[in-house]
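Let me begin by handing over the structure; questions about it come next.
Shown here: the complex without one of its protein chains, the others still in place.
Lettered A and B in written order, each chain numbered from 1.
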Amino acid sequence: AAPTGADGRVFAAPSTRRLARELGVDIAAVDGSGPGGRVTEADVRAAADATDTVESGADDAPPSGDDADTDDTDDDVRSAVRRVDEEADDGGSDATPD
Amino acid sequence: MVVGDISTGTELLVVGGGPGGYVAAIRAGQLDVDVTLVEADAYGGTCLNEGCIPSKALIHVATLADEVESAEAMGLHARADVDMQGLVDWKDGVVDQLTSGVEKLCKANGVSLVEGRAEFVDGETARIAHGGEGQGSETVTFDSAVIATGSRPIELPGVEFDGEHILDSSDVLDLRSVPESMTVVGGGYIGMELSTMLAKLGCDVTIVEMLDDILPGYTEDITRLVRNRAESLGVAFSFGERATGWEPAGDGVRLDTETEDGETASYTAENVLVAVGREGAADTCNVEALGLEPRNDGTLETDATTQTSVDGIYAVGDVAGEPMLAHKAYREGHVAAEVVAGEPSRLDYQAIPSAVFTDPEIGTVGLTEAEAEAEGFDPVVGEMPLRASGRALTLGADEGFVRIVADAETGFVLGGQIVGPEAAELVAEVGLAIELGARLEDIAATVHTHPTLSEAVAEAAANARDSAIHTLNR
Partner (left out) sequence: MVVGDISTGTELLVVGGGPGGYVAAIRAGQLDVDVTLVEADAYGGTCLNEGCIPSKALIHVATLADEVESAEAMGLHARADVDMQGLVDWKDGVVDQLTSGVEKLCKANGVSLVEGRAEFVDGETARIAHGGEGQGSETVTFDSAVIATGSRPIELPGVEFDGEHILDSSDVLDLRSVPESMTVVGGGYIGMELSTMLAKLGCDVTIVEMLDDILPGYTEDITRLVRNRAESLGVAFSFGERATGWEPAGDGVRLDTETEDGETASYTAENVLVAVGREGAADTCNVEALGLEPRNDGTLETDATTQTSVDGIYAVGDVAGEPMLAHKAYREGHVAAEVVAGEPSRLDYQAIPSAVFTDPEIGTVGLTEAEAEAEGFDPVVGEMPLRASGRALTLGADEGFVRIVADAETGFVLGGQIVGPEAAELVAEVGLAIELGARLEDIAATVHTHPTLSEAVAEAAANARDSAIHTLNR
């Protein structure tokens, strides 16, 4: 039997989980707006924005940016920003049975 | 080079060049960490030299020989002889190609390679004893270290390995001829894979297992298929017996066993393979100098960053505990390197897949129905039997199934159990679905190529939604 992930079971893509860590968001505490309650990148970003306004970051994950200076990571952060809009309308797949 | 006098510094010291260690080193190199990899024996570790790769190479050829000899019903009449020496030589060539590939990849990614056995001196220094007489040693100072020293087969008291009568899995992968008979102690995945392979090569195999079934952790509807097929290949099983000792008997070995009730039995064969599990090898590099204490099974405790209880000291792969699988080692090595490089990496996978390369093959990932219940889900299960799969029938295979476990409420895919040809490959799609938080509908609505076995994955997902086409819905 395989162990579950060390962060617990979260229904979100690996890229979304990584984004949450970069933004200092505890993804387990995010309410998912995707199909079935899946956590989307937009949800994570909204949670990050909400946290920012009260000026407190989750202490579990290191902040993104300065020390994560690989091309990979920077690209992903940039591209993820652009994708928020696209991700927002994937709730529509609920509408098609089977 | 002045022998015995060299002292170098490195940002990251990786001890052990198996799947855990070499991946950590390569990934660290990619992230511009100054990294040194020390390997005492052979690059690629157990996996490439005496584990995954050699076993699968031998299994492939044994299976091909058996398959073609049992294909009369398909109009194929064949006689196949395996020359074990030739087979092992070919396997050695495959291993050499891959281990030299690992060496090249390390170098290309900027990893400094050192051959020798590393032992920690303190939290920032290790001594590396070079192999062979008078090869001397060197000292390395490091900022961080990854312990990737792997595991070794567990030895049974009274039935110690001697490489001649009592063999471990590595010995079996280097046989120069097929023994007429073998007693195999242990019906775990290594015991079952090698027993099936040996039986297909014509060896009379008897499996002695302490528990009352093979393949612990797998449900009975899976183990039964593997047991039945092994029996039809001539493998005999004795359950509930513990090996206690052995005697030479003629040219072979008499193995003595005992049940829990004290009943004894004995099995005589050309040799004995003991495959009763593996234990961590945390004891090869003096971890005590770091302030670490291995657990009873020789493994080290780690957290989601792969870090041990000591800051800056990481452990990955078999030495970091179960599941002792190469791809778990890969992932841990990857995460360790990224954490050392300052990335927000974590072991955050939902599931580690497993495969057993028996006949039929098994591929599983995530939760079984019972596990899903235990985790508090209300599971729904979909199944597609292979006898209803066109592709399976064209392969002459009709035993096995694809089973998908999901959460009834949300449809989220939680697990998959697959038995049959290419099960280890097919489980990849289910694994991706689990990681992505995909739902049954997502798999069922994805168009799958006809005729393939992967269609059975989609049909199983549809079956859980009562909309399968090629199998009856519940």
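Operating definition for what follows: a contact is a pair of C-beta atoms (placed from the backbone, for glycine too) under 8 Å apart; a residue touches a chain by one contact, two chains touch by 3 or more.
Source: prediction; values computed, not measured.
Touch with the chain that is not drawn comes from one residue among A:15, A:33 or A:51, which is A:15.
Contact with the omitted chain, checked across B:98, B:154 or B:408, is made by B:98. One chain of the complex is left out; on subunit A, the residues touching it are 13-15, 18, 71-72, 76, 79, 82-83, 86-87, 90, 95-98. Residues touching the missing chain, restricted to subunit B, are 19, 23, 26-27, 30, 47-48, 52-53, 56-57, 60-61, 64-65, 67-68, 71-90, 94, 97-98, 101, 105, 108, 325-328, 330-331, 334, 349, 351-355, 363, 388, 390-391, 393-396, 422, 424-429, 431-433, 435-436, 438, 442-443, 445-455, 457, 466-467, 469-473 (touch as defined at the top).
By our rule, only the chains that are shown with their structure count from here on.
The centroid of the Cα atoms in subunit A and the matching centroid in subunit B are 32 Å apart.
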